[in-house]
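With one protein chain withheld, the remaining protein chains of the complex are depicted in position.
Letters A, B and C name the chains as they come in the text, with residue numbers starting at 1 for each one.
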């Protein structure tokens, strides 16, 4: 069943237990079914307690992560690559322990602006490594979803078509695409065509505006996004993501270059997003029905 | 092979031989591959000579017709229905004699604003009759393409989905859809979704703007049209249609309500349309390629 | 203050008192601020009672009308023209008596498909007559708003630019434009450009989809509509209009060629429209603010 999620950084970048629990409450209050957390460190967070809360509130959960430069699995430096594998394995364990089934984010290489073009060797190393990690994930009941991000955040996988080729090279059946409309707006020829092309490998979707603020107030043709998702029969999670200078995560805000304040009232933002996505999906469904309606006299 | 055509009323509504031949010359000069004529009466036109000219100039030809009220094949009045069958049979002969392979237009019922809703009987009569006419057409090497038009020009087939149901009811394999962007803009939920839905039954396409003037200067999302045609692999005729009060056909101008002058220089209009369609198709092709480009490092 | 209205034919085409009152209740229940009625005959309707109900419910009211062929004020036949003047005068009285301030609809000529092009004399007669009627309206505290409709429903005023020229020719300051997105989608080069061009003469607006069904499920670029209305500072009534074969008005359904069933549940339709318009206006406001936001560090 399709769930509508929200990224936790709409609420807070803190991983203090009280903040995490308030994040769950806000998520529920704003009408969402799923919370996406960035990696949480079990050393600092009571994962069992958080998992119980999530379950009690009947929320879904997903975990996303962007590999750091020092944990880039595509690196030719074994120590760096191994650190990346370790991070991924810990993320798998965290996801499973929280009751989640999906990992998203930049898993194939380091997150952040690169200074040179990628190489075929880098691609191959990453694919081979992820194929193995995907087995670990599978055993844990978790899928890997490779976020396809814009050129300024990665040099390896910028389009859905590259992601499909990469997945084919892994040979794994537990690796899918994590598409994000913010990134697609920069890299894809067309959001709708790209979604249709990637149809049966889309495992997770981020709904974000072109400037990362309120949905509908930017460049993205969301009607085309919802029409394409409806056309391919995507009936899985859609997670709203938005960043503003109001809530800063030292690491992520820098890599994603969040300088402007695009909102201060996160509850208003979240409720607006919930209405926007609901109305968008409903409209797409009605259009699909209308286009196929026989309407004989 | 995809041919780009033009409706003869861009050039002239006259069926005098000299005017028809000037129409062919203009069509060629403006860069088109195909001319669409409204029904020409062999009693007034030297069809053999026209056919020879068309062949000599290596032009394609298509014929369109809108059944008159007094020749409405969906009528319960046998005399009226039979008159319609006769008109269709003469159109088939004309098309064959001119070297054409397609008939388009409003073939299922009378063309023009109706005063009451259609009935199931009307639909059934029309389908049964067209099934027979389609056999005659098939023997002549000609297909029937049912133009799906807006509510003010017919009450029977206003959407592609209705057209598909109607074709299914005929049981014929020689009846296809004639889609027209001007009409789709009024009736369909979405031009792209409708083209995809009707994919394998589209036999002929009219490219016309929302106000019937210069392409690109109205409401229609032609990028979506060309993307969808590319996605379904449509590689058949696309014919530009435009009307202005500059060129009046007593019958058609009234039924299609042409009051405004949207152009006076038809050669400029036609050349613009030719460039617009060419650039649109090229752009759609490039987008489709880009969306599927593997681009491994 | 901007009010969001709804056309009464979403609820019922009956003018029985109980039906009219149920229409008011439905309007309120679905969250609208204003009801638009087609002309109601005081001979059959208790206007005072209806006016009191409207006032008690704190609803706004607008009246629309399409002149019949036999009451076409642009006619050279004095008897016909005078009948039209009489109809308009009665509509003014009705509007005033119901507590309304706006008359919309096809006031300049007969409503319905015409069979020949309009003439300059017709235009001039209509303008001269409306100039006088507008004085009567002014005295009653009512404005005349000329609906700009598509070619199949009138041959006189099909674009906002024609409407502006016509208003200039009347010399009246009590005549404005009644724009309707359904018609604009067919006739205007661009909905947003046309709204901007007509800016200070727009008195009333219909929000309708391209096929007259659920908003958002057709061709119209409503984001462009709301952006343009916001840009020109339009802060007046927006009325949702939708027709389906579910609710038939003998006269209007024929002239507007309503053959298909685009909805059966009118309360669902109306609530959807209310949400759609509210979200659209909110989004446009946010975009306008964002585009002008200084955001100095």
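Note that contacts are C-beta pairs under 8 Å (C-beta built on N, C-alpha and C of every residue); 3 or more make two chains touch, one makes a residue touch a chain.
The structure displayed is predicted, hence computed values, not measured ones.
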item	value
Partner chains on view for the chain not depicted	A, B, C
Listed residues C:104, C:118, C:203 or C:218, member touching the removed chain	C:118
Hidden partner chain, touching residue among A:21, A:132 or A:187	A:187
Given A:158, A:172, A:266 or A:283, the one touching the chain that is not displayed	A:158
On chain A, residues whose C-beta touches the chain left out of the figure	113-118, 150-152, 155, 158-159, 185-191, 210-211, 217-221, 245, 254, 257-260
Positions on chain C contacted by the hidden chain, ascending	117-120, 122-123, 156, 159-162, 164-165, 188-190, 192-194, 196-197, 227, 231, 286-288, 290-297
Absent chain, residues of chain B that touch it	211, 213-214, 216-217, 223, 259-262, 272, 275-276, 279, 282-283, 286-287, 290, 295, 297
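Keep this in mind: only the chains that are shown with their structure count from here on.
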item	value
Remotest chain, chain B as reference, centres from CA atoms	A
Degree value of the rotation bringing chain A onto chain C, based on Cα positions, nearest 5	180
Centroid distance [mean C-alpha coordinates] between chain C and chain B, Å	34
Chain A-chain B separation of Cα centroids, rounded to whole Å	46
Chain C, residues touching no fewer than two other chains	211, 217, 259-260
